[in-house]
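As structure tokens, the structure follows; a few thoughts come after it.
Of the protein chains in this complex, one is absent; all others appear in place.
Showing subunit A:
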């Protein structure tokens, strides 16, 4: 018996050795072998890099509100702990000041830190992997010469041992983030190719909008990679909507709507909120009109996800007349008239570019209700932009009971022409608990506990 036990122990040790040793080997093999040197003072390169950093939306994750740009500290919640984005300013101790171009390329495109540690896929290196060398070099020049160094140490995650061991990530990378090249969609013109590249590559839209698999891998990194691409996912308690051409995706959005949304964070009907508000405020609003049009054209070309409803059947709006006639037929309708109607109106159409519509708003009738629950409880703020004088906000309604929130959301999801499944008050309770347990961001030098 004892002999058997020893055998098992030796076997386990050997397996661990192979797993850990193999992981190190994988990382070593994965590293880019580039001797390229980049002139970080080349003005054109730096300017190009500044724009590429916008297309990659680096600042949104690597900064916190009221913090220094790129100094890190943004809290990303996982049930096993909170991880914090790192300092990517060129500070030599706290940031990436000592990174050679090869170190930088390895981190951005292959997820390997200078010391050989594999990065969590919260960093979208599987998407950045398709960026051409010239662009990564420009990005390097920008970060090294234009970003202000900040000596704020990157915070350790709160994930406990053994879950915080990094070496298994090398195996993860081997399986799910292989080196790959951008492949233009078949038959696409220049505009569509550019759109596809921005969406798949630097824009890393799939990081939030593509569902993740069992090992947190994006189920598809391009349309060629599988039908799950951009089909919608849940991240940080938000429902990142489907960007595909189905009823609950972008079917009802015109290319102009998409462009207007990326440029200003709102259309006459909808407004960006949650993480997407940051994306617009920090990145897409700075995109060239050509790039915006390319992304819109590409997204409009995406088909409905297999098996999903391509378009809603027609529905007559009987809600508007009922509310204006004083017929409040449900508890949810009473709460709507008390709490919501002042801004969102009896016809659910809101006020163009001021208050979003609730009727026909794809964030409202999404299959999954996380976003509408979170924004009802917490409120939300539109991104600032260069077109509208004011950025409007919605106040949070967490003082309402779970039943009230459930009733009013169910009213909104089925009123007017909306056709969405109803929710239960346990759905509201879950989002409320999730929000209550969120760890705060780290601001300049502060501790997270």
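Criterion: contacts are C-beta pairs under 8 Å (C-beta built on N, C-alpha and C of every residue); 3 or more make two chains touch, one makes a residue touch a chain; residues count from 1.
Rule of thumb we're sticking to: contacts and distances are computed from a predicted model.
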item: Absent chain [UniProt protein name; select from "C-type cytochrome", "Peptide ABC transporter substrate-binding protein", "glycine dehydrogenase (aminomethyl-transferring)" or "Protocatechuate 3,4-dioxygenase alpha subunit"]; value: "C-type cytochrome"
item: Listed residues A:183, A:429 or A:443, member touching the removed chain; value: A:429
item: Options A:13, A:36, A:134 or A:175, residue touching the unrepresented chain; value: A:175
item: Selected from A:200, A:246, A:291 or A:378 as touching the chain missing from the view; value: A:378
item: Missing-chain contacts mapped onto subunit A; value: 19, 77-81, 120-122, 159, 162-166, 168-169, 171-172, 174-176, 211-216, 233-237, 320, 324, 326, 328, 331, 334-335, 337-338, 341-343, 345-347, 349, 351, 354-355, 367-370, 378-381, 388-396, 398-404, 406, 421-427, 429-432, 434
